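Got a structure for you, questions after.
Missing here: one protein chain of the complex. Every other protein chain is in place.
Order of writing sets the chain letters: A, B and C. Residues in each chain are counted from 1.
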Amino acid sequence: MPKLTDTLDDALSCIRDGCMLVVPREVSGVPMAATRALIRRGVKMLHLVALPTSSLQADMLIGAGCVETLETSAVSLGEFGPAPRFSAAIVNGTIRMKDATCPALHAALQASEKGVPFMPLRGLIGSDVLNYRDDWKVVDSPFGSDDPIVLLPAIRPDVALFHAPMADRNGNVWIGRQRELATMAHAADRTVVTVETIEDRDFLDDPIMAAGTLPGFYIEAVAVTERGAWPLPLPDFYPLDAAHMAEYARMAATPEGFADYLDRYVHDKRAA
Amino acid sequence: MPKLTDTLDDALSCIRDGCMLVVPREVSGVPMAATRALIRRGVKMLHLVALPTSSLQADMLIGAGCVETLETSAVSLGEFGPAPRFSAAIVNGTIRMKDATCPALHAALQASEKGVPFMPLRGLIGSDVLNYRDDWKVVDSPFGSDDPIVLLPAIRPDVALFHAPMADRNGNVWIGRQRELATMAHAADRTVVTVETIEDRDFLDDPIMAAGTLPGFYIEAVAVTERGAWPLPLPDFYPLDAAHMAEYARMAATPEGFADYLDRYVHDKRAA
Amino acid sequence: MFMTSAPRDFRDEELLADIIAGLIGDSRHVAVGNASPIPATAALLARERNGGARPYVSLLQSRKHNFFTDGARELFDCAGQGRIDVFFLSGGQIDGQGNINLVSIGDYEHPRVRFPGSFGSAYLYYVVPKVILFRTEHSKRTLVPKVDFVSAPGGNEPNVFREGGPIALVTNRCVFSFDRRKKRFTLQSIHPGHTLDEVNDNTGFDFDRPAQVVETPAPSRETLALLRGPVAQQLVEVYPQFAAQVFGVGARVSA
Partner (left out) sequence: MFMTSAPRDFRDEELLADIIAGLIGDSRHVAVGNASPIPATAALLARERNGGARPYVSLLQSRKHNFFTDGARELFDCAGQGRIDVFFLSGGQIDGQGNINLVSIGDYEHPRVRFPGSFGSAYLYYVVPKVILFRTEHSKRTLVPKVDFVSAPGGNEPNVFREGGPIALVTNRCVFSFDRRKKRFTLQSIHPGHTLDEVNDNTGFDFDRPAQVVETPAPSRETLALLRGPVAQQLVEVYPQFAAQVFGVGARVSA
């Protein structure tokens, strides 16, 4: 059974410097409170896999110097513009970028979920995304004739980290339609989840709840963190904080502004 | 949007002689009322894929002469003994058997779900299951060195057929934890579902219900068929009818007894 | 942007949505990615033209217009199954062979400008039968002879599995169709108020020109009624600012 805790830092202790960390896309339950805690702790040299894209989370971790390698299909603040710390890091060459395409990341995580060393994927042939990935292979499908297809090696993260609406007293976590969160947990060695609340029941006793539940035996620790996705949305529970996103986009446009942002919204909370 | 109907035969009209039909295992919502309707109609030469195993359904379809090829990992009546019509058909050589192993069928359906021509799977090497399947290939993994691995060609059924607790007014079907039903529908060209009831709401409006819902755009037709899995169980809704299963096992032990069973429980209902 | 002298009773967004709805035609399932209000408008218009019955319109940003329940991978799986008929892509650069660049300008290892990334383009461009390229900015900066990075190619060698690809490129000046065999764009029509010279001057790639240059037809009265009625109402949930600005609907304006 996972450890249930109110102490976020404790739950995050298995996320070590240099580990491979997988996180979900900007609308699937991004663990922003946990991200701020990791920045406060000063985690370093992460291999960050954003499944399949990211926004604020990757930008902040990169800006704060936590990331060595980034593997994703896109980083953007959406309607709030480009992701400034990501773009600067690429132009300045301060992170290693492994550009991917969305279904390739899903498939590579599913390979680990299924315990196979690789997954095939259509598309990609003729794109520079493939040309710059020497870890991806093109083979001739044994079921076709002259039918080249890409094989993607499995991605097996050390830790999966996400935010979800609720857990039950046995550490089962309700993820709803965000089923890529289950795949992340299946693929990773360990999974840490932050939740809005812990309910005093067992979701698996209720077939309707069970359908959207990730069983606790995949999970290392569950930390209660109210509004843990803020300022990003938690689907069906709260929307994105547009005013804050606009403020971030404005402040993070320069390194100095980004440092001010961290002082105001991240390090400030160390006392809390 | 799928066609919603009370007329089972109408919903089943896309299941033609000779088609590849995929059905779920004995505890995941077996469409038994639909199976009896298909036997009454006299469907022929089915390529039946049971994901990944079957009990009463495969045995009855085989006994009634509806099956040309059977692809599955096991057919058994469980605690009620061997599946008599299946065993007789194999010993008498009246059907073509493609023996598989459970995860191979799941993976081969997932290949079609993902639009890829094959999926890799561990295990199998050194087993006669593999030796007798000339459609499965062993290749050397390009990510290992001297690392043989099996590739399974995608299974793309013409029709997926299953029974579920409920649909909504827009033809979305609640499948709960039986997520292999979603994979079946994703993999098949067409999907026909029987349900206990149709509720006058939209499951996708409710995030808790949506988590266990197969969207209607995958579905061809939904037919209301109360107790449509009987005498098999509908998980969380009704249990297996043990007395009936024992009666089936007894009657189906001989071809004559099986014919009597059909007369009593299948053809009898033609009038209904 | 449109320099027309005659009085006009439609907005640029309405013209573009009308064109794109025509390209969508009668389809089963149209999916629209994030931050794409005009394609979303077009998809909803195409559906209203069929009495609301089809196509299924998945607006990936929406909860209400999103029918997926199998996580973020379902769009891609669904497209791989051949169930997504129409999708929209764009590019920081688009070239005359239909290649799109969503990654960077300059050398990939040491770029001058970095864009967000390729998203699902390197897959969807291959498997969705009708991909409509949409880029309002029609300039030599965006429409280039050769992209700096091929996020997804417009065409492939004949042995490469490909059931989809670009069918057209819609800009603020004109519509190009795309010939997959020739891997070339052909000018299809020029929007009211724009000229062939202007298109020639602002396009960085070579393209085929018909003998007679046609003007993009203005939206019909029926189309405008659908756009400003049911379509505008449906847009409020996903694109409140756009719906308010273009159609004057929706109570609150918030991001």
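Definition applied: a residue touches a chain if its C-beta (ideal position, glycine included) is under 8 Å from a C-beta of that chain, and two chains touch if they have at least 3 such contacts.
Predicted model, so just to flag it, every value in this text is computed and none were measured.
J.: Sort by label and list the shown chains the missing chain touches.
T.: So, taking every chain into account, the missing one touches A, B.
J.: From the listed residues B:T35, B:Q57, B:T101 or B:N170, report the one that touches the chain absent from this view.
T.: Within the whole complex, the residue contacting the unshown chain is B:T101.
J.: I'm checking contacts with the chain that's been left out. Which of A:A34, A:V75, A:L124 or A:A211 qualifies?
T.: Residue touching the chain left out of view: A:A211.
J.: Just name the one of B:P52, B:G115 or B:G171 that touches the chain not displayed here.
T.: Per the contact definition at the top, the residue touching the missing chain is B:P52.
J.: What residues on chain B make contact with the chain left out of this view?
T.: These residues touch the chain not displayed: 24-25, 27-28, 51-53, 72-76, 78-79, 82-83, 86-87, 90-91, 93, 99-104, 106, 110, 121-132, 146-149, 177-183, 235-236, 240, 242, 245-246.
J.: Over the whole complex, note the residues of chain A touching the chain we left out.
T.: 1, 112-116, 182, 186-187, 204, 210-211, 213-218
By our rule, only the chains that are shown with their structure count from here on.
J.: On a CA-centroid basis, which chain has its centre farthest from chain A's?
T.: For chain A, the chain whose C-alpha mean is farthest off is B.
J.: Can you check how far apart chain A and chain C are, centre to centre, with Cα atoms defining each centre and the answer in Å?
T.: Comparing mean C-alpha positions, chain C is 29 Å from chain A.
J.: If you average the Cα atoms of chain A and of chain B to get two centres, how far apart are those centres in Å?
T.: Distance between chain centres, rounded to whole Å: 36 Å.
J.: Pull out every residue in chain A that's touching 2 or more other chains.
T.: Those would be 121-122, 147, 149, 177, 235-236.
J.: Which chain C residues touch at least two other chains?
T.: 68-70, 77, 80, 127
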